[in-house]
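My questions all concern the structure below.
All protein chains but one are shown in place.
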């Protein structure tokens, strides 16, 4: 069994931002030399997400509006977690969007449907945060 | 390490539909010959879901009502993604329900609790779409 590990680092300019990391994960896969196996891609921080969806700016706007409706950032005082912090909403938004994805590796490629793209979802940005890419297989 | 791959194809008659695919995944497992490992089952389309829950029609009705409350289909104009399409709500509904499940394989069986069943959740149907089953192990 082969295994591969890499951390991807991000520092967004905005509090909330979606970044397409598919090319980074494909680069990891090529370096790993794995032909058949699984790729795990997960946020290493609990106010961020890794998820799979469409790379379409209208949809990304819809995600922003929708997440603000389901788990609004303000007023900060509505959340008990916001004693010394102001990011309780980010923990909730990441819960909706998910921490991780597991992607099949087939013939040395990410085994994707037609529109699947992997995103880093930042919900409490403007500081350095990481995504873990771990692959196992043969 | 053994690996196995199969695509399951669906064309639902309704826009939204939940289909129990547990027997299909069990069939894949038998064909794979894997005794110990992991099974990944994921939607290959970004407006559909694979999830695990109860095969109970009342609950499935509750899911429909609940998802329509959290991410309503109409009015279509509320979503920016709906320029040339009308399925923004399906992307959001699938986000709630999840893209994939990973199931343990033990002694050549899906290692399930008493009521766990795997479902394909279609939220923008009436056309051909796929689920990927990928298994690795020994």
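Each chain gets a letter, A and B, in the order it is written, and its residues are counted from 1.
One rule holds for everything that comes next: contacts are C-beta pairs under 8 Å (C-beta built on N, C-alpha and C of every residue); 3 or more make two chains touch, one makes a residue touch a chain.
All figures in this text were calculated on a predicted structure; none of them were measured in a lab.
Student: Using the touch definition up top, pick the residue from A:8, A:52, A:67 or A:96 that touches the left-out chain.
Tutor: A:96
Student: Out of A:18, A:71 or A:104, which residue would touch the omitted chain in the full complex?
Tutor: Considering the complete complex, A:71 is the one touching the chain left out.
Student: Name, in rising order, the residues on chain A that touch the hidden chain in the full complex.
Tutor: Considering the whole complex, chain A reaches the absent chain at 1, 3, 5, 38, 40, 42-46, 70-71, 79-83, 88, 91-92, 95-96, 98-100, 102, 130, 132, 134, 136.
Student: Residues of chain B in contact with the chain that isn't shown?
Tutor: 1, 36-38, 51-54, 56-59, 61-63, 66, 70, 96-98, 101-104, 106, 111-116, 136-138
Methods note: only the chains that are shown with their structure count from here on.
Student: Roughly how far is chain A from chain B, going centre to centre by Cα mean, in whole Å?
Tutor: 20
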